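A single protein chain has been omitted from the complex, and every remaining protein chain is retained in its original position.
As written, the chains take the letters A and B, and residue 1 is the first residue of each chain.
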Amino acid sequence: MTQTIIWTIAILTILGAALAVVLFVVAKKFHVEEDPRIDEVEKVLPGANCGGCGQAGCRAFAQHCVASSPNLDSCFCPVGGNEGMQKVAAVLGVEVAVKEPQVAVVRCNGTCENRPRTNEYGGYQSCRVKAALYSGDTACSFGCLGCGDCVAVCQFGAITMDPATGLPVVDEEKCTACGACVKACPKGVIELRNKGRRNMRVYVSCVNKDKGAAARKACKAACIGCSKCAKVCPFEAITVENNLAYIDYTKCRLCKKCVAECPTGAIHTVNFPVIPPKPAAQTPKPEAAPAPAEPVKKEE
Amino acid sequence: MDKILVSPSPHLHTKTSTKSLMRDVVIALLPAVVVSVLCYGWSELLVLGVSVASCILLEYLITKYLLKKLCTVCDWSAAVTGILLALNLPASTPWWVVFIGAVVAVGVAKMTFGGLGQNLFNPALVGRVFLLISFPTYMTDWAKPNGFIGNFDAFTGATPLGIAKEGGVAAIESMDYMDMLFCNIGGSAGELSALALIAGFIYLLVRRVIRPYITLSILATVAVFSGIFWAINPAEYTDPLFNLLTGGLLLGSIFMATDYVTSPMSNMGGVVFGIGIGVITMLIRYFGAYPEGVSFAILIMNSVVPLLNKWFHAKKYGRA
Partner (left out) sequence: MMKTFSIGGIHPSDSKISKDCKIEVLPVPSKVFISVAQHLGAPATPIVKAGDQVKVGQVIAEPAGFISAYVHSSVSGTVKSVGPRKDLAGNNMTHIEIDVEGDEWAEGIDLTDTLVTAIPEDNKEILEKIKLNGVVGLGGATFPAHVKLCPPPGKKADCLILNGAECEPYLTSDYRIMLERSKEIVVGAAIMKQVLGGCPAVIGIEENKPEAIKAMTAAVAELQKTAKGYDGISVMTLKKKYPQGGEKQLIDAVMKRQVKSMGLPIDVGAVVQNVATSLAVYEAVQKNMPLITNVMTITGDCLPMENQHNYKFRIGMPLSYIAEYAGGVPEAAAKIVSGGPMMGKAIANLDATTVKGSSSLLYLTAEQTVRGVESACIRCGKCAEACPMGLEPFLLQKYARNNMFDELEDNAVQDCIECGCCLYSCPANIPLLDIIRLAKGDVIKIIRTRK
């Protein structure tokens, strides 16, 4: 009996010691030299491992930051925001530019009503597969394909498909402007735009580059490239290229003149008060009830 | 159709579906089912009924209320599990034991892994082995067949393998292989008639439901393994033909080892898988505590399948 116990203890002790030696040798032999700053950067990161920065996780992002230091332009942690990036910059002892808060914007008006379906798609429900196959199930070969690749790729649950319109809707609260949806969209419909003053934004909700007639035939609310908005804009924020208007968010002063001018209602405004108070609406004439401005979408 | 359909190629599809494949397995099992009902009568019918009904019901309830995904009952896979479980049990098994077996088979072995296509182990076998360990008395109570046909005068109340385990080779000398081919031996419902099972095997092959590699590899391994031992010492070890025809070997190798989900994908993997099952089966039969080892062998090899899938791939075009 005693002997059994002694034997047991002895064998286990020897085994333990032997394995400890093995562990020690392995740890020494396979030790990886790493920049100690990676650990430090990782410490100041949120640790959500969300991938919102475009890297595989917080550690990968920390490695990326250290590797690209001192220029941190390609590094932005959407969860930590500017504050978080300041901390990262402090750890690395470099400067980082403050980024304007941005949000993903879906630039397509192609609701089932505006843009009638011309055929039926019967393949795998993926925008990429659909885009590789053909122009889509409407006459517009530029707009949203509606299979929800952006929804699938969003790490933050900030995009949902609206079953009524068949278009994705971005939840501003949840969107961190990581840009995953922008990359995922094969049609380039989604764009990151500055959140703007009091979250108010004006943008052309269309990416159709067809000529006016073709674009309008495909979708009632398409940008037809008529340039009326560009002419009326007092700040030269609007350019029209390839039959498509684009509003530069850095130049737009939210006057909304273009919105009233657009014949198809392709220009959207968000987060403007429903009845514009005087200082916000810089339009002199009381166009407070803009008849064509139906697309004033109120996104809470 | 008002709007034309557009989709990536190919534009044609086979008529074979998961449902039709599973239905074919059920059809292939019918001869064995008919034989078992004819031999064991009403009690076997009860076991079959309870097993199939509870498997289907459990699958329905779990997919609908627990997993909340598309209901897979209509694809016949639960029915296959139910029939296989019933064929693996003695006809005298009480209905509540059968039900517990179904709960383990469908609820534990299949659904906890995520349902159809996800399970690592063959559900019916998990159910059977669970019952074998939990209720050994019921599971080895080989009642005398009391069915509609058959001549059971020679019936001994134990399976041939059990007899061999107890009494050695001498005890089975009086047995006739013709009895094994038909239905004059004791055992669980699915072990009765080798002929009925082989008929099912041929049907599955003709309908291209399964490939023959796994089954043949198991049978060949068992034959070779027992052949070697039998050649060395025929007094100690049972002969190959006896080993091929008795017990759950045919049922297991034709219907359970070939289960799509729990068997290797490549032909080569299947052969290795079969060799493993054959060797383990014979080790248990010759040297183990249980008279029969097919169930254990298949379950053990099931756990190796992911590795086999990793090691053995199909031959690729243009790559040596």
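One rule holds in what follows: a contact is a pair of C-beta atoms (placed from the backbone, for glycine too) under 8 Å apart; a residue touches a chain by one contact, two chains touch by 3 or more.
None of the values given here were measured: they were computed from a predicted structure.
The chain that is not drawn here is touched, among residues B:I4, B:I133 or B:A289, by B:I4. For the options A:G52, A:G80, A:G110 or A:G136, the residue in contact with the chain missing from this view is A:G136. For chain A, the list of residues touching the undisplayed chain reads 118-119, 122-124, 126, 128-129, 132-137, 139, 141, 210. Within the complete assembly, residues 1, 4-14, 16-18, 20-21, 70, 72, 75, 77, 115-118, 211, 260-261, 265-266, 313-319 of chain B touch the chain that is not shown.
In this text, only the chains that are shown with their structure count from here on.
Note: centroid distance chain A to chain B, computed from Cα atoms, is 53 Å. In the complex of the two chains, the chain B residues touching chain A come out as 1, 3-8. Contact residues on chain A toward chain B in their complex (touch as defined above): 117-124, 129, 132-134, 137.
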